[in-house]
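A protein chain is absent from this complex, but the other protein chains hold their places.
Chain naming follows the written order as A and B, and within any one chain the residues start at number 1.
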Amino acid sequence: MLEALVDAFPTLALLAYEPPGWGANLLRGLVNSIQIALGAYAVGLIIGTAGAFGKLNGGPVTRDLLAIYTTVVRAVPELVLILILYFAVTDLVNQGMVAMGYARVQISGVAAGIAVLGVVQGAYSTEVIRGAILAVPAGQLEAARAMGMPPLKTAWRITLPLMLSNAIPGLANLWLIATKDTALLAIVGFAELTLQTRQAASSTKAFLTFFLAAGVLYLLITLVSGVIFGRIEKWARRGQRGSGAGT
Amino acid sequence: MKKTLLTTIAALALGTAAMAEPVKVGIASEPYPPFASPDAAGNWVGWEVDMIGAVCAAAELECVITPVAWDGMIPSLASGQIDAIMASMSITADRMQTIDFSNKYYNTPTVVIAAKGSGILPTDEGLAGKIIGVQVSTVHQDYAQTHFKSAQIKLYQTQDEANQDLVAGRIDATQADSIALDDFLKSDTGACCENVGSVADDKDILGLGVGVGLRKGDDALKEKFNAGIAKVIADGTYEKVSAPYFASSIYGG
Partner (left out) sequence: MTDATLAGDQAPKFWQTHRIIMAAIAVALVLLCAVTLRWDWLPKYLPLIGEGIWRTLWLLAVTTFFGFLLAIPLGLAQAAGPWYLAAPARAFCTIIRGTPLLLQLWLLYYGLGSLFPQFPAIRESELWPYLRQAWPYAVFALTISFAGYEGEVMRGAFKGVPGGQLEAARAMGMPRLTILRRIWLPLAIQRALPTLGGETVLQLKATPLVATITVVDIYAVASRVRQDTFIVYEPLLLLAVVYMVITGIIVLAFRWFEKRVPSRVA
């Protein structure tokens, strides 16, 4: 059956895994994309948690600075941010190193991509996590304080689990944004899936085949992520009222 | 313990100094056959890739090929992400204000191609009212914007996209390096089109040939690359590398 399909659409042969098929290239690009997305997502979560706590419990200056950070990042297109950060970060780091007398350090493309996308994700994560923390019923926190629970224990045992179930839909959305934003790194020439697709399409002129194949791969990521996050949300909502029966 | 540690570190430092850190040579991450294009296994092949290997071997440098987006090439060089540009970048006065160049390693004419039988000529009158596509950040963009004022100019991220739109009929002509366009015309999709001639020369805009782009003031590396290029030309490696790709030398005048 596979042969019949390839006979009908000869360009499908270009997707084969072994050269002269470009399948291996595309998969390499896919792995790169997922790597960067994971890294950026993790960095974003760390920045987001810190930012959310800063916005809720910090002093007025901290809160305003964080507000500026989230507003600017959410107002400026990712493409522009990627360009500014990609060149500015490496430039500043290198100038700093040179000024301090060290040799220029090489920031790999992966690290730069993760840093840039992580900063962007951090701004969105801050808002999602802050909203989720605010949605934790105040009564639970008051009860914990009334029982004399130290703040760190409260955060670990009460705030975090309750916050997670509120935050999962927003965080799932952020993960999808992270995976799709990796496509923008194609514009700075980083070898992830979209760039590999364009290179393959340019070299073989089979544009529709490769772009559709890349679309299928991205859809697969989305669908698998949806299933995984659905499971995580079910786990996070365990024991909460109205979680099992009605849905 | 401290003495052994210090001597080990000193030995390593001296050793690495003798080895010299690798030179990151930037090429365009978009395919530009026959100079540089990725193959199905993900390796970069082409005349320019081979030439990078030859020149670096002759200059005794350890070169690492680093693909960078074409329009981010000079900023990448300036910010230190790459140390040299060997991506068919022409030596022009404009660019020399920001970066340095080595001596040239090839120089080929600039031509315009159009659909067969279109009657287009590579002059301002011949392109009046037509749409010409050029790649951004190239001497061809400068040339078209300066000399082809009565044509409508469309800017593309890569020459390949301009070629594709020519085939699709969205543009009437495109101007680029004669070798890259020859390669396109010989391919299956290029059968639609023909070479309508070279453009009138303008040394200020079209430049003095293609050289290695280097950071301003990086004279040590410039000397090494110049030495490497001279050696490659003198001992016949240039012809050996060019033989599989071109019938005659593209070093130019």
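Criterion: a residue touches a chain if its C-beta (ideal position, glycine included) is under 8 Å from a C-beta of that chain, and two chains touch if they have at least 3 such contacts.
Since the structure is predicted, the reported quantities are computational estimates derived from the model, not experimental observations.
Every shown chain touched by the omitted chain in the complete complex is listed here: A, B. From the options B:Asn103, B:Gln157, B:Ser178 or B:Ser198, the residue with contact to the chain not on display is B:Gln157. Residue-wise, the contact with the chain that is not shown comes from A:Lys180, picked out of A:Arg28, A:Lys180 or A:Arg237.
Residues of subunit A that touch the chain left out of view are 60-61, 64, 72, 74-81, 83-84, 87-88, 176, 180-181, 183-184, 186-187, 194, 197-198, 201, 205, 207-208, 211-212, 214-215, 218-219, 221-223.
One chain of the complex is left out; on subunit B, the residues touching it are 71, 74-75, 78-79, 94-95, 97-98, 136-137, 141, 154-157, 161, 164-165, 167-170, 189, 192.
What we mean here is this: only the chains that are shown with their structure count from here on.
Taken together, the subunit B residues at the contact with subunit A in this complex read 21, 24, 28-31, 33, 37-42, 67-70, 72, 75-76, 78-81, 158, 160-161, 164, 187-189. Subunit A makes touch with subunit B in their complex at residues 19-22, 24-25, 28, 83, 86-87, 90-91, 94, 103-104, 106-107, 187-189, 191, 195, 198-200, 202-203, 205, 207.
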